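A single protein chain has been omitted from the complex, and every remaining protein chain is retained in its original position.
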Amino acid sequence: MTPLKERIAKNGHVLNFYLTIPSPFLAEIVAHAGYDAVTLDMQHGLIGYDAALSILTALATVDVVPMVRTPALDPALVMKLLDTGVLGITCANVDDAQQAAALVRACRYPPVGDRSFGPVRAALLHDDYVARESDLLTVFAMIESAAGLANVDSIAAIPGIDGIYIGPYDLAMSMGLPPGPGGTFDPRVDAAVEHILQRTLAAGLIAGMLAPDGKRAAQLVQRGFQFVTISNDVRAMQATLAGWLEDFAAA
Amino acid sequence: MTPLKERIAKNGHVLNFYLTIPSPFLAEIVAHAGYDAVTLDMQHGLIGYDAALSILTALATVDVVPMVRTPALDPALVMKLLDTGVLGITCANVDDAQQAAALVRACRYPPVGDRSFGPVRAALLHDDYVARESDLLTVFAMIESAAGLANVDSIAAIPGIDGIYIGPYDLAMSMGLPPGPGGTFDPRVDAAVEHILQRTLAAGLIAGMLAPDGKRAAQLVQRGFQFVTISNDVRAMQATLAGWLEDFAAA
Amino acid sequence: MTPLKERIAKNGHVLNFYLTIPSPFLAEIVAHAGYDAVTLDMQHGLIGYDAALSILTALATVDVVPMVRTPALDPALVMKLLDTGVLGITCANVDDAQQAAALVRACRYPPVGDRSFGPVRAALLHDDYVARESDLLTVFAMIESAAGLANVDSIAAIPGIDGIYIGPYDLAMSMGLPPGPGGTFDPRVDAAVEHILQRTLAAGLIAGMLAPDGKRAAQLVQRGFQFVTISNDVRAMQATLAGWLEDFAAA
Amino acid sequence: MTPLKERIAKNGHVLNFYLTIPSPFLAEIVAHAGYDAVTLDMQHGLIGYDAALSILTALATVDVVPMVRTPALDPALVMKLLDTGVLGITCANVDDAQQAAALVRACRYPPVGDRSFGPVRAALLHDDYVARESDLLTVFAMIESAAGLANVDSIAAIPGIDGIYIGPYDLAMSMGLPPGPGGTFDPRVDAAVEHILQRTLAAGLIAGMLAPDGKRAAQLVQRGFQFVTISNDVRAMQATLAGWLEDFAAA
Amino acid sequence: MTPLKERIAKNGHVLNFYLTIPSPFLAEIVAHAGYDAVTLDMQHGLIGYDAALSILTALATVDVVPMVRTPALDPALVMKLLDTGVLGITCANVDDAQQAAALVRACRYPPVGDRSFGPVRAALLHDDYVARESDLLTVFAMIESAAGLANVDSIAAIPGIDGIYIGPYDLAMSMGLPPGPGGTFDPRVDAAVEHILQRTLAAGLIAGMLAPDGKRAAQLVQRGFQFVTISNDVRAMQATLAGWLEDFAAA
Partner (left out) sequence: MTPLKERIAKNGHVLNFYLTIPSPFLAEIVAHAGYDAVTLDMQHGLIGYDAALSILTALATVDVVPMVRTPALDPALVMKLLDTGVLGITCANVDDAQQAAALVRACRYPPVGDRSFGPVRAALLHDDYVARESDLLTVFAMIESAAGLANVDSIAAIPGIDGIYIGPYDLAMSMGLPPGPGGTFDPRVDAAVEHILQRTLAAGLIAGMLAPDGKRAAQLVQRGFQFVTISNDVRAMQATLAGWLEDFAAA
């Protein structure tokens, strides 16, 4: 397994994909598709812990980075996922430096953090897991609120935070704009995204965000993002399903 | 799917049923039985998130309102359940207005609340889900402690709380009475229930409570309750199982 | 675990219950209800092998006889179920002595039969399982066709067949009557049932049949049946669900 | 639920989709996509009975015809699937009239067939299920061998067979051509397909076949096919996954 | 089911085993092996709630105490596990008396604690469950930090805490030593363990700790521990797997 930070160091950027459907075989298909990382979305996706385990097993069949987006800063859940072999954590809604520090503490063993010892599956999969943990693991704080936007520099300054992942949908709502695409594509949101991106890069961290398709993913990379998620499984499936019906109707 | 509030507006009351057994097919049988709502009891029931998903799928086969009782005021869990398509939340043990307000924040998008955006399955099932969310969703705060009893008016005054659901078993213990039916059927508990009922109705909210069978459910409706749960799956199953054995022995 | 044959020897009859819902906790509730045997209906029920295993685990928590109705005379499936710890087999649709003999061969080790050796879970649960297998296990051939009716004596004469279980629904259709209750309660079916019952008793075997409720189960026992199934989980659940709604409406 | 035959009568053709991934939520997404029927591929797909049940539950949330392709002419499995609520059977590899007749016997109650009585979930979902079974259910015999090709007329003549589904991959191999696309697109295979199509239409039955995408599905309909499957879930997922990577690389 | 405290009163000590693999049949094998208690490790093990339920079902087949180690002081999870029938709670990382008191409150009904009423499965399995709850249940606070070490006396003084379970791995890291065996077997850790052991015994509570094998488990008992865990399922499995390969290579 090539860790995420090593991939970025080599290629300048990586592509990620979101899973929201709890299906090991679907995860295996995604894992073989050529993306660098696959993130289980445990926030908005339909994946609880027991399902996550079966999906992580499927991802381990390929050299792809297994990541999780956690719905909250829940140290017990973060530690349990790390013990299960997750190598990337994207924590939703980190609003300030204190929360960022708490996130790092949950991810790292003492003296950096206070992760409890017991890497049951992680150590099975990776030789020298404990010694190599900081290289293997990548930690993203999501900035997706006006508060997080205001605190981007202090969040990015926390040692152990490897990257900032921007959530433009929640950020837009937090800025008083309506939910959904309407508010999210407002120029004020784009300006905020650009600000977070530049401060993240200035801090020497990885900047990440979601793109709805491959073309716009490339635009994000050109703009400076090194960690780009191309949509998710539901939208990927619906894209082909709808396309085939359109082609059928048009023929 | 006819939302709960629309059903109550039309019929004056609705009947609910509790699921505690994690079984999609059992849920499908219940969904076809003619109750208005089916609530997954994630507090005392044997249902975790991954099982809940399979049960919610089964409930979606019929026009019945899918609800969940959450074991605590856990915004991450509440949001995740809403994204999965749950249309009613009964939150255990709301003791004061602050907790009631936190419950509403978890359930509603900004500017009313701070729910995160990503209604993966909810939007698949319901056209215009985001626009219609406040109509589709019903939020109950459970009052089941002496503190909640004292704060009933301020809890009921929180905008976004649609109803108060009374938990007489915990309320009785909180009032110093013994656990189980012994304490719960004490007249002091009944007086407290009546007080909560009247204050809830005075606030223009829905009043809800559990009845052990159909006859007593009718009594609750006659008393003013609009949302009445008739027992649960374990007791329904045991009632017939025991009845058949008695009939066998008596024959 | 008290075997079925020992229970019949002691009490003259036993009560059985059919599971069609694949739910371990529901099975556990049924197991505690006081029936002697619980049969997983793998013919019409919604239970495949992997679900059956989880249900059999739940049944092992109580002293109740775990049985399976198999959808066909499939020796591989029968042997696998026995290795999993099933202690009663009801094989659907046994039409003649050859099929009855094949059923026994699947159930018994050489020299009586040709069951393959490997009682993985059965031996975990029962000391001396291999030596006691013929005492622990009860084998029912279902007679539910005109052919089976004609061959009842030769079927009952096969050593190793412990009982005859009558299937009046299929028997009725096989006799040219319409499917469902209409045909099944025709007097010609009842006469055929009586004939099978008497020939079974004459052969010294256990006679079994389904009753829709406890009262009619008692009538079957009075008529001579020693193994009586009282309905199933779906009907038990629906009975209470409908009864509560009726009581609610009548109140 | 609008049955398949009723849909064809109304629109002249229907679109079907194959599921091979055992995932209820994926099935739910597919069910909402606008296809008329969704077929669980229990032959080449990764779906056993217990998984099939969970998928059929998901399909019941939408007005779409739930079908199964069975890996063999296995009456016990066919009957069990029908009891679970499946409304279309596509039986792999029917080589002659005898097999076609056996398929019909497994699907229909006496006097037409010898299906056993016990429609546990089918009757829950459909009022008057037993009376309406022949309207609700559609039975396809797959012709996918040189023998089947030779016997197309006698297979199509069996009362109760509603349609012929052509399997060009196996047919090609059976005709001595290499496995995979190479042999399958040989003109000799196409001629055989055309022959089966014409004989099926001449017999007044539904002709069905797989198309790799929407455009070619339209061509099959123009050619006379009334039941056209547009690929499957694995290929749909891979199409978008690969397309996004290509768009990314090209940008 | 003989409760843990009754076993210790009778034999002076009990043996426990950790499950980290989510497998009901594996749990059943362990339950039959002769240990007094089996603890589901929900902290480092790969077991979420839905999996835990299936394992608890398997443990109920034998007279063995079903316990859970919870990853955090999460009252909602603790109460839900107790309702599911868990009879022992080992709560990770209890640092002071306040946390110990909160743990007890989650485990006991009023007036001792504030556990919510609804012992769905617990009452199914145990007659008089509510009345006997304090006898049936055993509560361990884990001390595994420098803070917990400093507060051992005040933690042990909380009524309702039945025992102290020492976590030497985390304790070592908390004392500034490196993670893993290296730090854990440092003499300073051993001195801290001895201190906690003596204070626990002085308080009249049960002292518990993990041993890597049977021989060292005996040493812990000789040292005064009454509750000793002998390793876990992963290590048990790996021990034999590696031993057989070594024996093969050596032969």
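For clarity, chains are labelled A, B, C, D and E in written order, and residue numbers in each chain start from 1.
The criterion applied here is as follows: a contact is a pair of C-beta atoms (placed from the backbone, for glycine too) under 8 Å apart; a residue touches a chain by one contact, two chains touch by 3 or more.
What you see is a predicted model, and the numbers here were worked out from it, not measured in a lab.
J.: If the full complex is used, which shown chains touch the chain that is missing here?
T.: Counted over the whole complex, the chain not pictured touches A, C, D, E.
J.: With the missing chain put back, one of D:D50, D:D83, D:E133 or D:D213 would touch it. Which one?
T.: D:D50
J.: Given the contact definition stated above, which residue among D:P22, D:G88 or D:G208 touches the chain not shown here?
T.: Touches the omitted chain: D:P22.
J.: List the subunit E residues touching the unshown chain?
T.: Counting over the whole complex, subunit E touches the hidden chain at residues 15, 17, 21-23, 25-26, 29-30, 33-35, 46, 213-215, 217-219, 230-231, 233-234, 236-251.
J.: To test your reading of the contact rule: which positions on subunit D touch the chain that is missing from view?
T.: Within subunit D, the residues touching the omitted chain are 20, 22, 41-46, 48-51, 71-72, 74, 92-93, 144, 167, 169-170, 173-174, 176, 179-180, 234.
J.: Residue by residue, what part of subunit C touches the chain that was omitted?
T.: 48-50, 53, 75-77, 79-80, 83-84, 109-111, 114, 116-121, 124, 130
Please note the rule applied: only the chains that are shown with their structure count from here on.
J.: So if I look at the partners of subunit C and the partners of subunit E, which chains show up in both lists?
T.: Shared contacts of subunit C and subunit E: B.
J.: Check the residue numbers that subunit A and subunit B use where they touch, and answer same if over half are used by both copies, otherwise different.
T.: different
J.: Touching at least two other chains at once: which residues of subunit B meet that condition?
T.: In subunit B, 22, 25, 29, 46, 48-50, 53, 121, 124, 234 touch at least two other chains.
J.: Okay, what are all the chain pairs that touch?
T.: Chains touch in the following pairs: A-B, A-D, A-E, B-C, B-D, B-E, C-D, C-E.
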